[in-house]
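Taking it in order: structure first as structure tokens, then the write-up.
The complex is shown incomplete by one protein chain, all other protein chains being positioned as in the whole.
Our next item is chain A:
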Amino acid sequence: MQQDTLVEIDNLKQYFAIEKGIFNRKVGEIKAVNGVNLKIKRRETLGLVGESGCGKSTLGRAVLRLQEPTAGDVYFNQENEKVSVLELNKKEMRKVRANMQMIFQDPFSSLNERMTVMDNIIEPLVVNKIGDKASRKKRAGDLLEEVGLRREYLSRYPHSFSGGQRQRVGIARALSIKPQFIVADEPVSALDVSVQAQILNLLKKLQKELDLTFLFISHDLGVIRYVSDRIAVMYMGNIVEIGEREELLRNPHHPYTEALLSAVPRAGQSRNRIVLEGSTPDPINLPSGCIFRTRCPYAEEKCAEQKPEWENIKGEHFAACHFKDSLELKGIKNRKRA
């Protein structure tokens, strides 16, 4: 494992069996995550973007082992030692998980309503038996100030807070145990735009101050662009393209990335949009060859026969498309208005 890699995801697969009848006969499986390889570097934000059902949240949960992946492995760089997260027993896992935390999408269901803000924030400390009562209280107060809330709020209950304030408490809780790696699963999707911008700025500030590494999951390309160093585009359980932020957005090499970028509404956009036909294919019967071919405006015979391999475009930019060299795809524009 390279020094600067914090998390390595190796051919990770997460299948969900579909069962039928009283004997739970397996009639098929949903390949939610279908062989993902990713390296997340220390102190970077890797943005993971895709539409609903593409498997991005499942991937995030599998990386933290909140569910047991079907196959593959996840490695974590623990004090320069490569630890396989999936092989750890419960006790060892607890130690590693102290370094990995999650921020959830819905600030209204991710906090415990029956616990005060303080108890919510220090729960990870209690579970991991870190500190004593006084030090935990001090830490909770410091964290509240860090995320832009007043120390007095410690004794309040979550119901008296707005969505943005709750999300700040959720962030404070994730930080309480001083993790190195945070999976943020759509952390701003449920918030109004001005609150969303406040939270995004907060996350960027915290990252700089605390040397955090983020896997940032979102369906919103504008948000992803704002926070990410590199971006991975996911479609039907597969990463189809990955690259440094501006390089990928300005110079996409996978038709799905192009379509996704052109779908984002903005002034004057409708006249030159690539509208994808139909909706995503049935996840139980994935198409042969390239998974995107059924909706791809450039698909040819070869796409049905052969699964495209990962190929390097330049530097850290990779794409899985047979025609990545011959297609001239459009990225984001240089100027704000068309």
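Methods note: a residue touches a chain if its C-beta (ideal position, glycine included) is under 8 Å from a C-beta of that chain, and two chains touch if they have at least 3 such contacts; residues count from 1.
Rule of thumb we're sticking to: contacts and distances are computed from a predicted model.
One chain of the assembly is not displayed; among "Sugar ABC transporter permease", "NUDIX hydrolase", "Quinol oxidase subunit 4" or "Peptide/nickel transport system ATP-binding protein", its UniProt protein name is "Peptide/nickel transport system ATP-binding protein". Of the candidate positions A:Q78, A:Q198 or A:N251, contact with the hidden chain is made by A:Q198. Only one of the listed residues, A:G164, A:P187, A:G237 or A:P283, touches the absent chain: A:G164. Listed by residue number, the positions of chain A touching the unshown chain are 51-52, 162, 164-165, 192-198, 200-201, 219-223, 225-226, 246, 249, 259-270, 273, 275-276, 279, 332-337.
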